[in-house]
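This is the structure, below, for whatever I ask next.
Here the complex is missing a single protein chain, while all its other protein chains stay put.
Letters A and B mark the chains as written, and numbering starts fresh at 1 in each.
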Amino acid sequence: MTWEPVIGIEVHAELSTRSKMFCGCAVEFGAEPNTNVCPVCLGLPGALPVPNRQAIEWIMAIGLALDCQVAPMSVFHRKNYFYADLPKNYQISQFDVPVCSEGHLDISVDGATRTIGIERAHMEEDTGKSTHVGDGGRIHAAQSTLLDFNRSGVPLVEIVSKPDIRSAAESRAYAQELRAVVAELGVSDARLEEGSIRFDANVSVRPEGAEEYGTKVEIKNMNSFRSLERAVEFEIARQIEVLESGGEVIQETRHWDEEAEVTHSMRTKEGSSDYRYFTEPDLVPMVMDDTWIARVRDGLPELPAARRSRYVSDGLDPHLAGVLSDMSGSLRSIYDDAVAAGAPSRQTANWVTGEVNAWVRRTESDMVPITGAQLAELVAMVEDGTVSSSAAKEVLEGVLSGEGGPRAVAEARDLTQISDTSELVAAVESVLAENPDAIESFRSGETKVVGFLVGQVMRATQGKADPKLVNDLLRNKLSG
Amino acid sequence: MSFPTGFLHFPAMPIDIDIAHVARLARLDLTDDELEVYRAQLGVILDHAAKVQSLQGEPQVASAHPLGFVNAYRDDVVVPSLDRDEVLAAAPETEDGYFVAPPALETG
Partner (left out) sequence: MSPNDLTIVAAGERLRAGDLTAVELLEATLDRAHRTEAQLHAYLTIDRDGALEAAAAADADLAKGVDRGPLQGIPMALKDNMCTRGVETTASSQILSGYRPPYDATVVTRLRDAGAVIVGKTNLDEFAMGSSTENSGYGATYNPWDISRVPGGSSGGSAAAVSAGSALCALGSDTGGSIRQPASLSGIVGMKPTYGTVSRYGLIAFASSLDQIGPLSRSVTDAAVTLATIWGHDPRDATSYAGDYPDPSAELGRGIDGMRIGVVSELAGEGYEPAVESAVSSMVESLAEAGAEIVELSLPTFEIALSAYYLIAPAEASANLARFDGIRYGHRADGSSTETLMARTRAEGFGPEVTRRILLGTYALSAGYYDAFYGQAQRVRAAIQDDFARAYEQVDALVSPTSPTVAFPAGARVDDPLAMYLSDICTIPSNLSGHPAISVPIGVDGQNLPIGFQVMAPALGETTLFRVAAEVERLAAFTARPVLEEVAS
């Protein structure tokens, strides 16, 4: 039997607001434990939450970026469960009226584009952090739990996809694309390694062609795109094996074990998932009128998908468009400015994603000290033969080191090519005079000897000759 | 002393209460005897509370705020947090700036 995986992904993204969701404590990663806490985020008796307007506008932005409906009115609910790192023992979350619903996100895997439905995006608060200490630090062997509430109350947006994903590769592509959107909006640090964006997957399998869904298993604890893909892959295979050996998939939550590359069942007690949702009486409804929604929409940046298609219409192939799209904003604007100044798109994109990007990474520089106009000039100098492409890399280095514009650097560093025919003819003639054998070989049909002769001319001119021009001159002389 | 009897004599409807489950959801470690007392009392109270089902018509659910207020937010401004020593002073157990709890699940 052929099995079809059915996958839905839940994403939790921490928003990078200055202050927390319901109090004025700073949102700060890596602070000393329990230093960014107050009565509200510690759940002290009598404390009350007040929502952060910025967080509400940012979830609206996320929803609009995913083509969601923004609810005209939305409310918070209490989700009740006891856990040591949940100070109030309820989480302020949303239930039946999320801020955003019914959107979609396009992903592409192996050149094929698929549309993944977004069920909802809702606003909630993060929990504190538990560190289980004791034998080996493993959850089951822990002797005690250390609690830090700095993360408690950090704004969290939960984005739930529809069960539209059909493979591990699509799961990864969806997660990456969603992360790119959130990062583009500038609303979250979206760092997997710091946990500021987290992915859970709901995985089930069903016989190919079946209408009904199989029993779904929630998998958690994947902290990279790779582990998400591997975990989903493992889980699909595990479920198929269970079913094919006549077993039944149990509805449960499983943990991805990064080292063993397997999922483990989490020990949970029966019946503990009665969350008793009810409207949060400490908060009033959020009314998001058209004016407010329009204002948020107007502030949206260009999103990755739109940008990639713009690059493709500039003439880039989809791969290069994707690579460029993932570059930082400052690198992308160098490309945009250079192209606007008339530079050819493909060459410009290659420079930006190649040499310029490499320089930024090598120097760990926050600034990219080259303008679009300067890059356009450099590309033009390569195109018209003023500099060789290898010399151009040195020119770029000089520009980025603050030595001046491309032309000035090329001249100062003596990197311009000899493109003057009369100057080169002499060099060509003397090389031919020194290599009569080569002339012989050429005339007897070994035309690849031209390469050797070009090399000789380049050496004679200390690399400053335009190799294309040298090639032309040589062929002329030899066939003449 | 007397009470409005209409309220007290509202016909009882049978209500099944899995009191042990409710107590577990609420994290209340009660003895079997206590559970039985509470189950009986809840039965009486819920019999009468079930009067809410006598409401006629199809009224809306009450809005979240009794007076219908909406849209109360704060600006995204950081305000000073509490002093950690003062916060931890109220805690039953602390260590190196952390609150301490036993392991999440029973060991052994």
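Please note the rule applied: contacts are C-beta pairs under 8 Å (C-beta built on N, C-alpha and C of every residue); 3 or more make two chains touch, one makes a residue touch a chain.
These numbers come from a predicted model, not from an experiment.
Here is the thing to keep in mind: the chain we left out touches A, B in the whole complex.
Here the missing chain is touched by one residue of A:G43, A:G117 or A:P344, and it is A:G43.
Only one residue in the set A:D106, A:E244, A:D282 or A:E302 touches the chain that does not appear here, and it is A:D282.
The chain not shown here is touched by just one of A:K20, A:R78, A:R198 or A:K393, and that residue is A:R78.
Touching residues on chain B toward the chain that is not drawn are 1-8, 17, 19, 22-30, 38, 41-42, 44-46, 48-55, 57, 59-67, 69, 72-74, 82-83, 86-87, 90-93, 99, 101-107. Counting over the whole complex, chain A has residues 39, 42-51, 78, 80, 82-84, 87-90, 145, 147, 274, 276-278, 281-284 touching the chain that is not drawn.
Please note the rule applied: only the chains that are shown with their structure count from here on.
Between chain A and chain B, the centres computed from C-alpha atoms are 43 Å apart.
Residues 17-19, 23-26, 32-39, 42, 50-56, 73, 75, 80, 82-84, 89, 130-132, 134, 139-149, 267, 271, 274, 276, 279-281, 283-287 of chain A touch chain B in their complex. Interface residues of chain B facing chain A in the complex, by the touch rule stated above, are 21, 24-25, 27, 63-65, 69-79, 81-82, 84, 87-88, 95-105, 107.
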